[in-house]
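Comments concern the structure below.
What you see is the complex with one protein chain gone and the rest in place.
Here is subunit A:
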Amino acid sequence: MWAFIHKVGSPKWFYAISGRLLPWCWILAVGLILVGSLWGLAFAPADYQQGDSFRIIYVHVPAAFLAQSIFVSMAVAALVFMVWKIKVADMAAAVMAPLGAVMTFVALFTGSVWGMPTWGTWWIWDARLTSMLILLFLYLGVIALRGAFASRDSGSRAASVLAMVGVINIPVIKYSVDWWYTLHQKASFSITSRPSMPVEMWWPLLLMVVGFYAFFIAMTLMRTRSEILRREAGKHWVRELAAGGA
């Protein structure tokens, strides 16, 4: 088990295996998001109360899922880096943060656009919206902290600590709508319970959610690979690769 972790953790091995996985992730991501968005935005039926504005769900829910999942992945990577000193984990955590921040912003923005016609307000300080805004600030804090130190290692460690502590916000976001009275409704999409909408509305949402996850994996692999090349630029195998590729 530990031998396996260290093998995955070697930049050279990770670079090789991720290069083989990457095209499949991209195909899956682009395919699912294309089909899902066309299906959801053009062919799925409109909601009986909200009409067409309900279609924002096909962007809003996947973005919100990713915003939280990326933070958890980042915290796990930070833990692996802090305990086992695996450099690839730190690189992955570093490249995940901006994507997570963007997804959080997309979730907040589409939520506002959706809230205006349905609730009658674009922003309210309820527990779900506020905890999501805190998540955005946590992402920005992790990104800023990483860049705030003269040595890269200090920045990595500071950002890792913030990511691991900040992950406490994730269950707060998830259960905010159950623990407190909020304007935001409860979760519509869950793997474990009966769908809260008919299948012709649910299928495109499922495709979008899986597509967004594939996009996250593809982006993380791709950007971790370039981060590996950047940080290991002086290593023998990278020079060999550059000489062979050029």
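Here is the rule we go by: contacts are C-beta pairs under 8 Å (C-beta built on N, C-alpha and C of every residue); 3 or more make two chains touch, one makes a residue touch a chain; residues count from 1.
Note that contacts and distances are computed from a predicted model.
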item: Name under which UniProt lists the unshown chain, selected from "Cytochrome c-type biogenesis protein CcmE", "ABC transporter substrate-binding protein", "Ethanolamine ammonia-lyase large subunit" or "Sarcosine oxidase subunit alpha"; value: "Cytochrome c-type biogenesis protein CcmE"
item: Residue touching the undisplayed chain, where the options are A:22, A:41, A:113 or A:177; value: A:177
item: Contact with the hidden chain (one of A:33, A:57, A:94 or A:228); value: A:57
item: Subunit A, residues in touch with the chain not shown (by the definition above); value: 2, 45-50, 54, 57, 79, 82-84, 117-121, 124-127, 164-165, 167-168, 172, 177, 179-183, 185-188, 193-194, 196-198, 200-201
